[in-house]
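The complex is shown incomplete by one protein chain, all other protein chains being positioned as in the whole.
Chain nomenclature is as follows: A, B and C, assigned in order of appearance, with residue numbering initiated at 1 for each chain independently.
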Amino acid sequence: MSITTSFDVNRIRQDFPILSQTIRGRPMVFLDSAASAQKPRAVIDAMVGAMETQYANVHRGLHWMSERTTEAYEACRDAVATLMNARDRSEIVFTNNITGSINLMAHSYGRGILKPGQAVVISGMEHHSNIVPWQLLRDSHAIELRVVPITNYGELDMEAFEDLLRDGKVGLVSITHMSNVLGTVTPAERIVRVAHKYGAKVMFDGAQAIVHRKVDVQALDCDFYAWTGHKLYGPTGIGVLWGRKELLEQMPPFMGGGDMISSVTYEKSTWAQVPHKFEAGTPAILEGIGLKAAIDYVQGIGYDALAAHEAALTEHALARLSTIKGLTIIGQAQDRGGVISFAMDGAHAHDVATLLDRQGIAVRAGHHCAEPLMQRLNLDSTARASFGVYTTHEEVDALATGLERVRSFFK
Amino acid sequence: MSITTSFDVNRIRQDFPILSQTIRGRPMVFLDSAASAQKPRAVIDAMVGAMETQYANVHRGLHWMSERTTEAYEACRDAVATLMNARDRSEIVFTNNITGSINLMAHSYGRGILKPGQAVVISGMEHHSNIVPWQLLRDSHAIELRVVPITNYGELDMEAFEDLLRDGKVGLVSITHMSNVLGTVTPAERIVRVAHKYGAKVMFDGAQAIVHRKVDVQALDCDFYAWTGHKLYGPTGIGVLWGRKELLEQMPPFMGGGDMISSVTYEKSTWAQVPHKFEAGTPAILEGIGLKAAIDYVQGIGYDALAAHEAALTEHALARLSTIKGLTIIGQAQDRGGVISFAMDGAHAHDVATLLDRQGIAVRAGHHCAEPLMQRLNLDSTARASFGVYTTHEEVDALATGLERVRSFFK
Amino acid sequence: MKQTDDFADLYQEVILDHGRHPRHGKRLEAFDVTAKGDNPMCGDRVQVWVKLDNGTIGAVGFEARGCAISVASADLMVEAVQGRDPADTKALFEAFRDMARTGSCRHCAAELEAPLERLAPLSGVHEYPSRVKCATLPWHALIAALDGVKEATSE
Partner (left out) sequence: MKQTDDFADLYQEVILDHGRHPRHGKRLEAFDVTAKGDNPMCGDRVQVWVKLDNGTIGAVGFEARGCAISVASADLMVEAVQGRDPADTKALFEAFRDMARTGSCRHCAAELEAPLERLAPLSGVHEYPSRVKCATLPWHALIAALDGVKEATSE
């Protein structure tokens, strides 16, 4: 099958007002989308539209503004359900970011369903958000934490993974679907097949993956899938946890408060149905409305076009960067997305990032919230360029030229 | 001292674009601000400005956009510290809403500092957000939950309160600073004096209070104070917890993830300094920027003017509503804010709210997330009108006229 | 007068009347099945008792704590379901819920037209999605009772 798309990146760029900004008098070259993506006009307009014309608190209002705002906010749940191909909209739980989603899991699934003595499996390339909640669980609930090693290419060691599961003690596998450092896309279907064979449930950290690929939770056959709005061109302040309904229903709530109850007396409270059981307090209303617009925007472009664009960019970038002397690209996974880490001989990543910034080029540098991975790689930090739907080949070229200048400055 | 203000509500109303909307062809009369307030142009502009001209993820970026966005976001922390007269900006913790703040407390203070056998005191007029987290704590951590009864006027029974503290087992008092149902403002300074006398720390749920009064945490001498951005004319998705630094420092973290760590290895992680220890994951960046604008807006008007306006409105409303036959105002506290609940003989609160809505008047009806208080009042639900900085005397009159029509319809 | 119409198109006389003076608003002493319904968002509660009569619905009684719409809906429901078998009743509920949500029943079986007409005064709630639950709550309780479930919430 060949994909024919009419993807016009210059037209896309016009949807993002911020891209016309200049930095130090130069056009902004924004290569830090993996940290947080820029927002299209549609998202801005949706949020402004709500604040200017249709806003009130949701779910309990009987008046016009509240009813209409509830509809607009809940439409986001439908959009997410469609995006992920969930069986039912009630499988979509909104949180504040993916960190909140994973903490919810570590609490409600970890403390509520897993038994002391069981194990959780993570991998050697997780973001701190998918490490620390499980450490807190381990320390308070006597859960064992097992780590799948990664190969020198930066891929999961799938044999070692299966070995970790063999004793049947693993209750949950929580693994990234795409590394925010190496760009590696993990073999999600295989992970699920192996884990289920040994009776373990599987959650994916899809913070990066869902930005680059169509995620179909039924096709993946996973049990939970989490991601974060601000990386998918949506606002900050909203995250998503998808879970199989029957599992969500078994889990105790995480936070208590308004909106998540069925009845409250001082003696005893009972919980609302899923997903509301997990959504305490006034939700991120404006953010849900913004995220809905972001999803519509992405769906309008289509994941096929988006993935093809990013694959072409990534290929171009890998080719271009590999010609720069003294530059090492970190991670050589077969299946990878538009996130590229690199190190320059004789120059610290921070210095590289700052000197790129002086040329108007924004990249990230540091441990990327993945210290254990850095230790595995024997690095303190890397510089990282990451691409969005609006990134151009010219920007990749600017990065390469910029890096050549940095290199000659430091030599 | 007499307060002279140049408070011009018609000028204020022009700052809120939504107020020019019509509902069913009638001017919108929005009397549901206690559920969530409308947003002034300044808040909208600040958020749009960020999304259109200056946005990136914060705290770890070395590039221009990230540095500038970090400054804009962190300026909110300074604004909150000034608003509340905190000793230090590091005492301000951002959460997703006040429900998140109280759950953080129930977790980090409740499970981290309180010992099984100790007690937490709440009151008979709490919002579910300040009940359910403590019930979850009680059930998982063997903490006793004590409830201060309220008088028939809808005030705290302060003698009973002191009695609850006498055995010295109470570790924490968590009480509303203003009831979202009765409008009652609680005697915060006295609560703190009494509680401290018996060695208990005090947290206030200031979700409603901070909208109507100047809150000075040093003058109150309390230990924690929580509130929520969307009721103070800010965006959804952001809440605040203020705590004394030495207490915050003793508390273990709540959620794990990026931004809240100092170092991570698989064996052991260490935590960042307060407040970051409590702020896992990408913060509500756009929301912080919006909240900063909201605080500046409120400060620009000044709490004196704001409180005077609302006091006058409330007085007018109480007078006007008390002339309506068959209408009972629920709660007669001496010290009260601009939130008024009422019940109509022979008409259910939902029907009242719907029929007001048909006249373009938005009020809330239900248990207002305060079921135990409803039980105490022997009511299933009330209708509630609540005022904001933009509410006018004419709108109060419209409410009264509207209620009279509802009454004659149901008679 | 236009203004009163604003009220009356939602609160038609029949709703006011059944809301105020429900004909069937009492607990049955002799019954076969019963269930409670609960709308946590607004505090409405209802309990429904059903006496079965050779597999069809015989006498029905209810106790409701709630607004005029939920009480009237319960009362009108009783009149609409008497004599029907459970499968019929569920089909009628689906049609009624569709009407309450959208203002009309879009794909209604012909044999449901008559009973739906009796319930039509409630169709005005479609403008208020959160009040739709007031109208459907007694139905949820009834279906729960027929299914042998003790409690229902309007979703």
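Here, a contact is a pair of C-beta atoms (placed from the backbone, for glycine too) under 8 Å apart; a residue touches a chain by one contact, two chains touch by 3 or more.
For clarity, every value in this text was computed on a predicted model and none was experimentally measured.
Engineer: In the intact complex, which of the depicted chains does the undisplayed chain touch?
Structural biologist: A, B
Engineer: For the chain not shown, which residue from B:V9, B:I113 or B:A272 touches it across the whole complex?
Structural biologist: If we include the chain that is not displayed, B:A272 is the one touching it.
Engineer: Pick from B:G61, B:G110 or B:G243: which residue touches the chain that isn't shown?
Structural biologist: Residue touching the chain left out of view: B:G61.
Engineer: Consider the whole complex, including the chain that is not shown, and state which of B:I261, B:L313, B:A383 or B:V396 touches that chain.
Structural biologist: Only one listed residue reaches the unshown chain, and that is B:I261.
Engineer: Which subunit B residues touch the hidden chain?
Structural biologist: Those residues of subunit B that touch the unshown chain are 59-62, 66-67, 70-71, 261-263, 272-273.
Engineer: For review purposes, identify every residue of subunit A that touches the missing chain, sorted by number.
Structural biologist: Residues 24, 346-351, 354-355, 357-359, 365-367, 371, 374, 380-381, 405, 409-410 of subunit A touch the chain that is not shown.
Just so it is clear, only the chains that are shown with their structure count from here on.
Engineer: Using mean C-alpha positions as chain centres, tell me how far subunit B is from subunit C in Å, no decimals.
Structural biologist: 37
Engineer: Would you mind listing the residues of subunit A that make contact with two or more other chains?
Structural biologist: Counting only residues that touch two or more other chains, subunit A contributes 60-62, 66, 261, 263.
Engineer: Subunit C: which residues touch two or more other chains?
Structural biologist: Counting only residues that touch two or more other chains, subunit C contributes 41-42, 128, 131.
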